[in-house]
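I'd like to ask some things about the structure below.
Heads up, one of the protein chains got dropped from this complex, but the rest are sitting where they should.
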């Protein structure tokens, strides 16, 4: 289990006319957060794609507990929970000062050449082993 | 149970460098689809907000079964499944030619003045009754 | 000179907390509009890319005269003004009921294999000739 924290401020175009973050942006916040976790263990997601693998998202579940406004300083706590065959699971918890959201995302490794699921590449498994 | 179909083509900025639709866009596709359902029964979501109500999204679950490419002609089949107190449930099925995705989204009515949950306004209940 | 009109309603995620369309969305509106012009003369932009060409945007100029709100019914009047060597020029005028905006966009044809500018492909020139 590897953990990582990623902080950022809510940008203006992420708001909508309710005056809060439009829910489509959470998808982007969590994606950026799990690639930052990857970077923290020495592999960029870019290098994974350059090596011929892709990680499309398979499942995403969101429960929006509180609304979030422009310029809020947010922190995503990302946990790499498990990696099993072609699948990898991340959990994201989004905090302002209090607990705001808990989400889980499941991704699958695929070969870039044929879009078929494949086991996690060694470059990823090794980076995880060496944490 | 009210049903509605909304068709559109995938726009270029919705793609990412995998050559497929970035998953954040599904959120927008479904949102547009359920407001189109509302419009089809005679109430625009704008009129709901103008009357002092909002419908923030509470839960969203996604299972991405197949990838979708640029310029694909998609159809969202939206079902208004239930409306109970402050909550409303929509189910979205996204089709190309075959079944591609099934999703469910839960929203809650809130008063604009105080951001508190409130029963569905009469303008919505009546529009549904009159279908 | 070829003209085309493309109409659509402003979607909720296109708004920001000013209660108007965030200016990044105009870029997407015009892009969709000029590919709709292409489609109207018998070539989809997808077929242009599939044939090995790309049309990255080179210049864009925006003058925002009036703000636009959620759910507004907009019409983009797109004019294919000129095509010369690798370059193509579109003008976009965005209307609600009155004139709202005038913009011009310049694009360049590039070979997909080497990202070098190249003359407009015959499939495009022919489609234009046959209008």
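Note that the chains are named A, B and C in the order they appear, and that numbering of residues resets to 1 at the start of each chain.
Here is the rule we use: a residue touches a chain if its C-beta (ideal position, glycine included) is under 8 Å from a C-beta of that chain, and two chains touch if they have at least 3 such contacts.
Keep in mind that this is a model prediction, so the values were computed, not measured.
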- Shown chains touched by the chain that is not drawn here: A, B, C
- In the whole complex, of C:18, C:51 or C:73, the residue touching the missing chain would be C:18
- Contacts of chain C with the absent chain, listed as residue ranges: 17-18, 20, 23-25, 27-28, 31, 49, 54, 56-64, 67, 115
- Query: On chain B, what residues meet the omitted chain?
  - Reply: 12-13, 15-20, 22, 24, 70
- Task: List the residues of chain A that touch the chain left out of this view.
- Result: 11-13, 27-28, 31-32, 35, 44-46, 49, 70-71
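Just so it is clear, only the chains that are shown with their structure count from here on.
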- Task: Have a look at which chains touch which and call the overall pattern line, ring, star, complete or other.
- Result: complete
- Note on the structure: By Cα centroid distance, the chain farthest from chain C is A
- Query: When the C-alpha atoms of chain A and chain C are each averaged to a single point, how far apart are the two points in Å?
  - Reply: 33
- Item | Two or more partner chains touched - positions in chain A | 17-18, 20, 24
